[in-house]
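What follows is a single structure, and I will ask about it in a moment.
Here is subunit A:
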Amino acid sequence: MIVTQTEENLEEVQTLLAQLAIAYTRPEENRIDVILPPAKLVEAARIMEDTGFWYLSAITGVDHSSSADTTNEEKAWQRVVEGEEQTGFGYSGVLEALYHFCKGSVVATLRVRMGHANPNLPSICGVVPSASLYERELMEMFGISIEDTPVKDHLLLPDDWPVGVYPLRKDFKGFGQPEVEGGANA
Partner candidate 1 sequence: MPETKHGDKFIVPIGPQHPALKEPGHFEFTVDGETVTGASVRLGFVHRGIEKAAEERTYIQDLYLLERICGICSHVHAMAFALGVEKLAGVTVPERAQAIRVLVAEMERIHSHLLWLGVAAHEAGFDTLFMYAWRDREKVMDLLEQLCGNRVNYSINVLGGVKEDVNDVIRDGILSAMDYLETRTVLYLKLVTTERTLIGRTRGIGIMEKQTAARLGTVGPTARASGLERDIRLEAPYAAYLQYPARIVTEQTGDLEARFIVRVKELYESFRLIRGILSTLPGGELTTKMPRRIPEGETISRVEAPRGELFYYIKSNGSDKPDRVKVRTPSINNFASVMATAVGHKLADIPMILSGIDPCFSCNDRMVSIRGSEGQQAVDWEELRLYGIEYYR
Partner candidate 2 sequence: MSENMKSILSLLIFPGGLAVMAAGMIYEYIDRKLVARFQNRVGPRWFQPLADFIKLLAKEEVIPEGIHPVLFQWLPVVAIAGALTSALYVPMFGVEPAFHFTGDLVVTIYLLSILTLCTGLAGANVANRFSIIGATRTLTQLFSYEAPFLLALFGPAIAAGSWDIAVIEQYATSHPWLMVFQPIGFLVALIGLMGKLELPPFDAPEAETEIVSGALTEYSGRGYALFRLGRSVELVIGLTLVAAFYLGGVANPLLFLAKTLGLLLIIAALQSLFARLRIDQTVGLWWRSGAVLVLLQLLVLIALKYFGVAI
């Protein structure tokens, strides 16, 4: 029973988002990945939400650069957005946001990709209010700017966190060992 339902749900996503998607992939039997241009994100989220059965389970940010190699990132990003490369993973210099919607056993992932230089996304809070916490996380952890999200304060990082340091990007290697101050008389 679960198997047929899974199949139905997977097909439902495919028909729902047929107009918007650049490409689909089915990486696992219960998953469907939908690659979207950032401009179509809100509309896609609205379609998913309006069904009343799909709920936003999480938003994951991923930094695909394996090193600080950012020379070709703009080109790579262009290729990805234009849908020339459609496989699931493995670009250097690409940031990706994954919007996981769940229904039953199926996880439908809306994937939007951005370059490192000026990553920005539209907010889906108008459609899915509970996305606010995840969007704040994307902003502070990956430096993706989301202009129209309702709250832009730090969620997890301290208030005095340095501007422009995004800890979950691959080029963040920590601040090094702290200098021991006043250690002599401790």
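Just so we're on the same page, a contact is a pair of C-beta atoms (placed from the backbone, for glycine too) under 8 Å apart; a residue touches a chain by one contact, two chains touch by 3 or more; residues count from 1.
A word on the picks: all candidates are chains of the complex that A comes from, given by their letters.
The shown structure was predicted, so the numbers you read here are calculated from the model rather than taken from an experiment.
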item: Candidate from this complex that touches subunit A, chosen among 1 or 2; value: 1
item: Candidate 1 contact footprint on subunit A (complex, rising order); value: 2, 27-28, 30-31, 49, 52, 55-58, 60-63, 66, 88-90, 98, 100, 102, 104-105, 107, 109, 128-130, 132-133, 141, 153-158, 167-168, 172, 174-183, 185-186
